[in-house]
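First up is the structure itself, then whatever we jot down about it.
The complex appears here without one of its protein chains, the remainder shown in place.
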Amino acid sequence: MIRRLFRWPLMSASLFAMWLLLNRSVAPGQILLGAVLALALPRLTAKLRPTAVRVRRPWVALRLLATVLWDSFLSNLAVARVILGGRERRHRSGFVEIPLELRDPHGLSMLAAILTGIPGTVWCELSDDGSTLTIHVLDLQQEEDWVRTVKDRYERPLREIFE
Amino acid sequence: MSVLPWACLAAMLCFALAMILATLRLLRGPQAQDRVLALDTLYMNAMLLLMAMAIRYGEVLYFEAALVIALLGFVGSIALAKFLLRGEVIE
Amino acid sequence: MELIISLAIGALAGSGIWLLLRPRTFQVILGLSLISYAVNLFIFATGRLSIDQLPIIGGDRPIDIHHYADPLPQSLVLTAIVIGFAMTALFLVVLLASRGLTGTDHVDGREVE
Amino acid sequence: MNPIPDWAALLASLLIVAAGLLALVGTLGLWRFESFYQRMHGPTMVTTFATLFSCAASALYFSMAEGKPVIHEILIAIFVALTPPITTMLLARAALYRHRRAGKEVPGKDDLRGGAAADFGELADETSLPELPSS
Amino acid sequence: MMRSLLDHLLIVPIVLPLVVGGAMLLLGERRTRLKAGINVAATAALLATAVALLRRVNAGGVEVAVYLPANWPPPFGIALAADRLSAAMLVLTSIMALCSLVFAIARWHRAGVHFHPLFQFQLMGLNGAFLTADLFNLFVFFEVLLAASYGLLLHGSGPDRVKAGLHYIVVNLVGSSLFLIGVSMIYGVSGSLNMADVALRIAQMRDGEHLLLQAGAAILGVAFLLKAGAWPLNFWLPPAYAAASPPAAALFSVMTKMGIYVILRLSLLLFGDDAGASAGFGSHWLLLIGLITLSFGALGMLAAQNLPRLVGFSAIVSSGTLLAAAGFRSPAVTAGALFYLVNSTLALGAFYLLLELIERSRSYGADLLALTREAFGLDRLQVDDDDDADTGDAGVAIPAAMAFLGLAFVACALLLTGLPPMSGFVAKFVLLSSVLNPGGLTPDVGSGVPASAWVMTGLVIGSGLTGLIALARMGVRTFWAPSGRAVPRLRVIEVLPITALLALCVALTFQAGPAMRYFEAAAAALHAPHDYIRGVMAARQVGATAGVLP
Partner (left out) sequence: MLPFVGSAVAAFLPANARNREAWLAGAIALAGTVQAALMYPDVSYGGVLRYEAAWLPELGLSFSLRMDGLAWIFALMVTGIGLLVVLYARYYMSPEDPVPRFFSFLLAFMGSMLGVVMSGNLIQMALFWELTSMVSFLLIGYWHHRADARRGARMALTVTAAGGLCLFAGVLVLGHIVGSYELDDVLASGELIRTHPVYTLALVLIALGALTKSAQFPFHFWLPHAMAAPTPVSAYLHSATMVKAGVFLLIRLWPVLAGTSDWFWIIGGAGLCTLLVGAYAAIFQQDLKGLLAYSTISHLGLITLLLGLGSPLATVAAIFHTMNHATFKASLFMAAGIIDHECGTRDMRRLSGLYRLMPVTATLAMVAAAAMAGVPLLNGFISKEMFFTEAVVVGNEVGMRFALPVAATVAGAFSVAYSWRFMHDVFFGPPPRDLPRTPHEPVRWMRLPAELLAFACLVVGIVPAYTIAPFLATAARAVLGEQVPHYSLEIWHGFTLPLLMSFIALGGGSLFYLILQKGLRLRTVERLPLIYRFSGKRSFERILTLATALADRLTNSLGARGLQPQLVVIVMVAVGVGLCAARGLPSLRGPVAPGAADPAFALLWVMGIVCAIGCAYQAKYHRLVALALIGGSGLAVCITFLWFSAPDLALTQLLVEVVTTILMLLGLRWLPSRKEPRELGLRTPASAWVHRGRDLLLSVGCGLGLAGLSYALLTRPYPDTISSYFLEHALPGGGGANVVNVLLVDFRGFDTMGEITVLGTVALTVYALLRRFRPAPESIPLPHQQTDQGKPDGDGRGGVDPSTGYLTVPAVLVRLLLPAIALFAVYLFLRGHNQPGGGFVAGLVLSVAFILQYMMGGTVWVESRLRLVPQSWIGLGLLFAVGTGLGAWLFGYPFLTSHAFHPTLPLIGEVPLPSAFLFDLGVFVLVVGATMLILTALAHQSIRSHRAAQHTQAAAEPGERPWN
């Protein structure tokens, strides 16, 4: 019974946190209601979420988050420079194909969120078999650098977390 | 006399200008995907505008609307994108 | 502010009317949507413009209409938005049906000339 | 609302103005870049640090004003991090498809060198969809 | 302190259809027979309620029955108010509803899904609009009735219906926008939505404001004129009514009258003699528009090449007549107009029902259910449609079908052209006599009547003539032409409603005296709305403080 209730602990926890954040209150009533909802909603929507999430290494995740934030900050500045800079700087963009080993859908999603969330790179296309990822890079100097960056900085931690 | 309202106004002006830029792209295109992208950007800027407004008037409730845009503003854009990609929104 | 919002209402209504008078059903539906924006803003404006006066009781504002935005036009607009949404949906389906049954998207169900 | 300390006001001001500028620059990118794929990069600035700064400014301000920590802005940050990839990916894929259909090889050899991407901007506008399948 | 149902009488005509409609949705798409039964029972109950209400307001003492849904005092909460006019309209609506429903059960209700709930929602809208004393609530009920009417108009689908429906919807959406603009302007100037309250506030308005209010009222008026089918806002009407399925069209004959009702009600309430600078606003325009509409309708009847279109134009004629009558602003004329209104509604309803039977005799069987499934060649795959076990027309065919059709046609034609012995003649007499003798019948010693009265008389008579010419042509073509048409099979439940409506008209002829007394009282109250205003404004909440349980 308990196990069935807590089949989606991470999601339930997130929902619970979201509820409290939304209500900006930690009154007992809100906690109770939040708990009920946090347990009920994942259950009610379970059928529509066929793929399960498994997060193994929370530490890696935190470290990844920090990396991403920092990269993103730098990229923001870089992209701003490109936009405000001269015409020639805006002509160094191009596609990069990256062979992927990550297969977990949630891992892929996170990778997508990361790549898209970092200015300067855009997730464009994942081949149907999931083996090759095409991204578009704004300031493309060295194709190989980008492949390495993506695989080392993001793919590997994600594989650790999700696979 | 605080600097914050003025800062907020300045930020709001920025966001509004950004919205106009997005609108220009929306009008100009040239392709459908550009326009969808512009619309999405428009929404995001609008969300930021609302947040600045929330600070400016010290009213936390404006934030709710921003939250709705953050959570659901993308739905219109992905519907458009899906339409471009698949020819229909719901298959 | 009053002038801006009046101009906004006017521009929305004008664009809407222009589209309303066009011969294609899709133009008409967009025109109706624009008109309903204009009308909603117009209704809203009848309660006058109040900045930072949410019609939510609380804080230390005296309960007086001059410290609150007029809630009544707001509730009217809400109703109007909902009804407008419903009508847009209906009209959309009717125009689709008309396109399918008549073979044209002209509002009169046949091409002129 | 209680008045907030000057340092907080100043910090919040800086954050929100920075957010404004970032958003403006990002959207400017939408306007200035010449190919669709490049244009996709600009708005990312709006959804990342412009949003983050705004959220920070808001959290700072409301925490000070209400005298208790207000961090619900974090929700916005999370959602804004999660949702744009969906649109962007679908759009990018759609753009690729449409370009291929129009006869361009994307991503082709030229693209990897850069420069040729500008050509895509001149493709015929095909916005009046859906089209008839070309038999 | 359980209060009797009688206290809630005013809300029943609104709540009953809503409950029944909602409950029928839970029954799913099948089980039309059960739904038909429920629907008939509910509509009959509605008729009973309406009659009870009419008796109540017609009894001495209670002139205006007021009900406060949600129990907030006027002018703040929404108020429902029934006076003689509203009650009469309710009765009329229920009668039309019952007749068209019974007619529909013969076959039409199977032509598409959800006929029965839509029908009930339509009734809810009509009843609500007749009862409400709140301007915005009026808008809401207008939308309810329009939404349902869209559904009923499109019921059965098919190219003509969809085409006409498209126009009808667009036009009405524009009308709704005007409605909203008008109402909100009135609110923006007067600060109230309660009709009685607005009427009180108008009297105290300063210069610029009353002009703005009049502008609002004028725009509002355009919306109602549109619904009433006034020229030049009525081009949508003949095709829409012709395309609607007959039971829907019959019910629609009440809907043009809805526009008239509101115009009468509001113009006399808001711009009555006490309205200060705004008194009498718009009546000249009403008269003018009415007369033009009347002429237009008369011309249209003459020009019409088919029967449904002809009847549509005769609906326009009756609208024009009523609008012009409203423009006279005289209690006597209004009373006559009300009599005319009832008569023409019944007649048009009967005619629309009859039309279908006539058309059926023209090409029997081909008209029914425009089927659209062949589009894909996938008939089987589409979700199974609504036809239950029997396909509808296996009933008792009544004998002498053609004779019935002919007689009914003649009766309808007489009603619409205002020829004896049907009540149409009495209606025209009543109307014209009061137009020519607004102060009652007294020897005229040179006081004279305005030219408009003569014009009105001429046009009403002239419209009768064009109607007669057109209907005679159609009738001869339909019934006397040696076309060897098949004798249609009619079912008793198709004949019954038509007969009932015509019988009511005959009864109206004989009971013209009592009916006129009722309408005179109704008109007097309309023209001197003090009682209405006082009744609405004086309504009290139930219980001392609302919202807290005793």
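Just so it is clear, A, B, C, D and E label the chains in written order, and each chain counts residues from 1 on its own.
Everything below uses one rule, namely that contacts are C-beta pairs under 8 Å (C-beta built on N, C-alpha and C of every residue); 3 or more make two chains touch, one makes a residue touch a chain.
Fair warning: this is a prediction, and the values are worked out from it, not measured in the lab.
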Subject >> Candidates E:G22, E:G37 or E:P450 - the one touching the absent chain >> reply: E:G22
Original post:
Mind pulling the subunit C residues that touch the left-out chain?
Top reply: 1-24, 26-31, 33-34, 37-38, 40-42, 44-58, 63-65, 68-72, 74-75, 77-79, 81-90, 92-97, 99-101, 103, 105, 107-108, 112-113
Original post:
If you put the missing chain back, which residues of subunit B would it touch?
Top reply: 9, 12-13, 15-17, 19-20, 23, 26-27, 29, 32, 35-36, 38-39, 42-43, 46, 49-50, 53, 61-62, 64-65, 68-69, 71-73, 75-76, 78-80, 82-91
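Just so we're on the same page, only the chains that are shown with their structure count from here on.
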Original post:
Hey, how far apart are subunit B and subunit E in touch steps, shortest way?
Top reply: 2
Subject >> Labels of chains that are neighbours to subunit A and to subunit B >> reply: D
**OP:** With centres defined as the mean of C-alpha atoms, identify the chain lying farthest from subunit D.
**Re:** E
Original post:
By C-alpha centroid distance to the whole-protein centroid, which chain wins?
Top reply: C
Original post:
Using C-alpha centroids, which chain lies at the maximum separation from subunit B?
Top reply: E
**OP:** Go ahead and note the Å separation of the Cα centroids belonging to subunit A and subunit C.
**Re:** 39
Original post:
What whole-number Å value describes the gap between the mean CA coordinates of subunit D and subunit E?
Top reply: 55
Subject >> Contacts with 2+ other chains: residues of subunit E >> reply: none
**OP:** Scan subunit C for residues touching two or more other chains and write them down.
**Re:** none
Original post:
What residues on subunit C touch subunit E, complex-wise?
Top reply: 20, 25, 28, 32, 35-36, 39, 42-43, 45-47, 72-73, 76, 79-80, 83, 86-87, 90-91, 94-95, 97-98, 100-102, 107-109
Subject >> Partner subunit C, residues of subunit E touching it in the complex >> reply: 136, 140, 143, 147, 150, 154, 157-159, 162-163, 165-167, 169-170, 173-174, 176-177, 180-181, 183-185, 187-188, 193, 372, 375
**OP:** Flag every residue of subunit D that touches subunit A in the complex, lowest number first.
**Re:** 22, 25-26, 28-29, 32-35, 37-38, 40-42, 44-45, 47-49, 70-72, 74-75, 81-82, 84-85, 88-89, 92-93, 96, 106-107, 111-115, 117-118
